[in-house]
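Okay, structure first, notes after.
One protein chain is absent from this view; the other protein chains keep their places.
Note that the chains are named A and B in the order they appear, and that numbering of residues resets to 1 at the start of each chain.
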Amino acid sequence: MTRLTPQPGERIDRSRPITFSFDGKPIQGYAGDTIASALLAHGRTTLSRSFKYHRPRGELCGCGQCANSLVDVDGRTGVRACSEPIREGIRVIHQNAWPSLDFDVMQATDKFGGPFTPVGFYYKTFIRPRRLWPLYEKVLRGAAGLGRLPKRQEERSWETEYRRRHCDLLVIGGGIAGLAAAITAAEAGLDVVLCDEDVTPGGLLLSEGRADRAQALLGQARDAGVEILERGVALGFFDGLVPVWQGSTLHQVRAARHVVAAGAIQQPLIFADNDLPGIMLSGGARRLGAVFGVSPGTRAVVATVDDRGLDDALALHRMGVRIEAVADLRREPSAAAAELQAAGIKIVQGATVVRAHGGNAVEAATIAPVDGGGQAAAVAAERIECDLLAMSGATHPAASLLLQAGGRADYESERAGYRVTEVTDAVDVAGATAGDDEYELAELSGQLAAGRAAAALKGGPAPHELEQRLASLRRPLNIATPPAVASDGESAGKYFVDLDEDVTVKDIEHAVGEGYESLELAKRYTTVTMGPSQGRFSQIPSARVIARATGIDLGDVGLTTARPPWQTVPMGVLAGRPFEAGKRSALHDRHRDRRADVRWAGDWRRAYHYGDPQGEARAVQTSAGLIDVSTLGKLLVQGPDAGELLDRMYPNRMSNLAPGRIRYGVMLSDAGRITDDGTVCRIDEDTFYVTTTSSGATAVEGQMNWWLSAWNLDARITDVTQGVAAMNLAGPNARVILSELTEIDCSNEGFKYLDAKHAMVADVPALVLRIGFVGEVGYEIHCPGPQAAHLWDAIVGNGSRAVTPFGLEPQRILRLQKLHVIVGQDTDSESTPFNTGMGWAVKFDKEQAFLGRWALEASADQTPDTALVGFTVPGNEVMVEGAVVVAAGEPAGQVTSARWSPHLGVSIGLATVPTELATDGQSIQISYAGNTYSAVVTTKPFYDPDGEVLRS
Amino acid sequence: MSYVLTCPNCGPREVTDFGFGGELHPRPTEAPSDRDLNRYVYFRRNVAGLQVEWWHHRSGCRAWFLAERDTRTNEVRWTAMPADAPTEGATAA
Partner (left out) sequence: MSLDFLTPALGAGSPPARSPIAGTAARDGGRLEVRGDWEVPVSFGDQAAERRATQESVGFADASWLTKTQLDGPAEALDGCVAGLSFGTASLHRGAWWCRLTPTRALILGAAPAADSVSGAQLLDVTTQYCALRIAGPRCREVMARFCALDLRPTVSPPTALRPGSVARTPGLVVVEEAEQLLVLVGSALAEYFWTVVSDAATRLGGRPVGTEVLRGEALDLQEASADA
């Protein structure tokens, strides 16, 4: 193939050559070329190998709609060569062929495997013996699929950013209808965005030699304030949100209204070996010539069922392509035929193409008159040499987004295809998508859709006059219905209904034969329409085959709605920017400075330890430790009814708490299950300071507010979690250290266990709570985040006693020695206060119908089936959390926490066990990974069982 | 799922701004029978159609409000703060 003489309005700039490589060889094209047009200009007709049979495939649509032109560009796979512009130096590599595109050993599956590899063959054949499947799968997976991802992560990175765009109207498609709609709407004062898949909008105007008109309309649209997203692909309709992929940006367009003016998709014809390179849609062939100045062939046969094919044949003729013959399925010559005949082009009426001939590209076509079933009359068959076989099998509206939005399309036999019959409030259609594909009609229908949008959004009359004018201009259609399959009756050759997935007519018939008679079932069985082109070219052909095989009317076979994305899109585009909304405490820089092992804990980044968790735990017990507990949820509950609210939220009583005192609280659902826990401290008569678990703050605040609105109490809740830092100073020296930093009385008499005091600590205002999660004398110091680092430094550098910062892991060791329960770790959705040893926290003697009261009352007189107990394991083995507790050979519980205790020098843990085993000294069996361990139950804390240290 | 919900305080927002609180399901005002307790705790109507339900504008004003939504189409008929809701029993949670 070669370049044509310059075409009017062509996109390429012949003065600007650009060089890139294809499979290592340099290729020169011009600025404006796509990869495919540049390759075709160099005579390369095979662009890819097919998915299953590895057959050579070439350009089909010429506009990025099919999977025939998928290539790998600089390590990015699945790029559409027929829409991707060339750039200097890009490295383009073919996909799915080895060792080369022109010689692919896997084509053996086509030559020899053909009759032996029906759909489902691989799975049915290799699934037995079952044990060998992993091996088979590896080989089969290697042979299947398209493209190869780069091996190294760095080469796979993809930079995409999201961009939110709100607008009044999103127009999808920038052909004449879309441009007209955008201009009309913008001039009516709407905020309009238009996206178009091509490098420059214009649609069919561009391939029909009217690029100047497209330019003028584009200019008018810009002047009217329309934002144009070129090379912007609308990927789907998600409840009114339309992602438009444009290079490294994913626009998330939220429009009040949408107009789909995405055109219509020319349909292929089904005949023997209809996939050879050189067989193209007539519109695609014409586009190659008009837009890229590439001759799609030198001698062409055109097969058509409508005037579009005739029109394209004439255009190809004028470009200098010799039209050997036109097979027009319509029995009578169309009015449009006259011009072709005047140009000396032979038209055979009532005929179509029944077979293509050739090896690696089409060399000839057999055309013949066919009967209603597509069978050729052998006597009249004519074999014609050609290197281009252009086909026009009527069109299918590109209304996928409308269908996703709840619109409807129905089959119309006079158009041999579907027409949109129902639009939605949010989504309208225009132009060829609406069935109005002639210029004047398309323009009017675009204006009409815009008028409807403007009327809906701005008020004003609906554009009835325009509607009537459009209706009066519509002419009757003259389209012949293509047969499901056109055949010369010979057995040789494959008839493809889906080029993406290599699904043939036989495959569909096979599926119907096995009982998959509906389109939806046949689709899943054969994968027809499920390839990268989303059924654009295979939905109607496969529906015709099903209709023929089952005797069901084509209209009743129905359509499948293509799911988003409408265009294949790299995963990286959907991933957005790589930032995670991690919360960090005001002390986080201190953890960084100490090279803490920082890990996720809920949505927080937390210091897990500073290098030596066991040592940190020991340090707490020998002198003092300091842990950042800023992640604790902290809620301020205020108001005259604050106490009443808490009495309803917690099973124990909070309203009688004295100011300056603290009480532990467990929170329950109305099913009596434990949802969270923490402490409640009374600040003054009307003010409580409530802490929750680290991950529970947001949920607890949400729940409390919900109940608050339901109960209509005079109280208010403020989440102060993020602004208030907290650190727990614990250990035998904690009291001395604190007393040196504050003026308050820190003696055990002056500052008792579960007391709270407000004080200046190291010149920072602080609320100090004497509580002890880790089992030592401890002070939880809450202070303003912006001054927390100062306080931390003052404590760590106190100059008198050693303070060791400790992380979450040593804290977990220490609390396990105390058998302190962590909600969510040691409890699950079955945990109640009664089966976790917290029955003491439930006060049935208070009057409030607190959350969970009724459910707990209903089971209060029953002994729980399980209990949460401590255990030790002789030997050095630390149990795995989640390991099974076995009783009488049956699973009877599980390990919820397990650690090595540096204090005891023994493996310890918490486990749920059957209640009858929950006695001190009881031996239990724990099993995991095929081993069984004997453990000994302990019901009291391992460390300071009576809390004497804690209270000292 | 990416429809728009209108917070009575803040206005229209993406549904991802909100937390879902389930269908309106009032808590018994007095100690229920075992059967009623069971129904209250474990059963929901789970309608295919219009349903009044709780939503929480957790990314915005943090208010709880009510919405009537068609569970099949996600069409939202109205949203309102509980006190202003055009429905019985809204404040009984």
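Criterion: contacts are C-beta pairs under 8 Å (C-beta built on N, C-alpha and C of every residue); 3 or more make two chains touch, one makes a residue touch a chain.
Bear in mind the structure is a predicted one, so any value in this text is a computation, not a measurement.
Chemist: Specify the residue from the set A:E520, A:D553, A:D589 or A:D828 that touches the hidden chain.
Modeler: A:D589
Chemist: Give the residue, chosen from A:A368, A:L466 or A:L767, that touches the chain omitted from the document.
Modeler: Of the candidates A:A368, A:L466 or A:L767, A:L767 is in touch with the missing chain.
Chemist: In the whole complex, not just what's shown, which of A:I228, A:A756 or A:I795 touches the removed chain?
Modeler: A:A756
Chemist: If the hidden chain were put back, which of A:T200, A:S518 or A:T687 would touch it?
Modeler: Among A:T200, A:S518 or A:T687, only A:T687 touches the chain that is not shown.
Chemist: Can you list where chain B touches the absent chain?
Modeler: 9-14, 16-17, 57-63, 81
Chemist: To test your reading of the contact rule: which positions on chain A touch the chain that is missing from view?
Modeler: Residues of chain A in touch with the missing chain: 161-166, 191, 252, 254, 577, 579-586, 588-589, 604, 630, 636, 638, 659-660, 683-684, 687, 716, 718-724, 756-758, 760, 763-767, 782-787, 789-790.
The working rule: only the chains that are shown with their structure count from here on.
Chemist: Between chain A and chain B, what's the gap in Å when you average each chain's C-alpha atoms?
Modeler: 27
Chemist: Can you check the complex and tell me which residues of chain A touch chain B?
Modeler: The contact residues of chain A facing chain B are 238-241, 254, 406, 670-671, 698, 701-702, 705-707, 709-712, 849, 854-855, 857-858.
Chemist: In their complex, what parts of chain B are in touch with chain A?
Modeler: 1-4, 14-15, 19, 21, 27-28, 30-32, 34, 37, 40-42, 54, 56, 58, 62-64, 73-74, 82, 91-93
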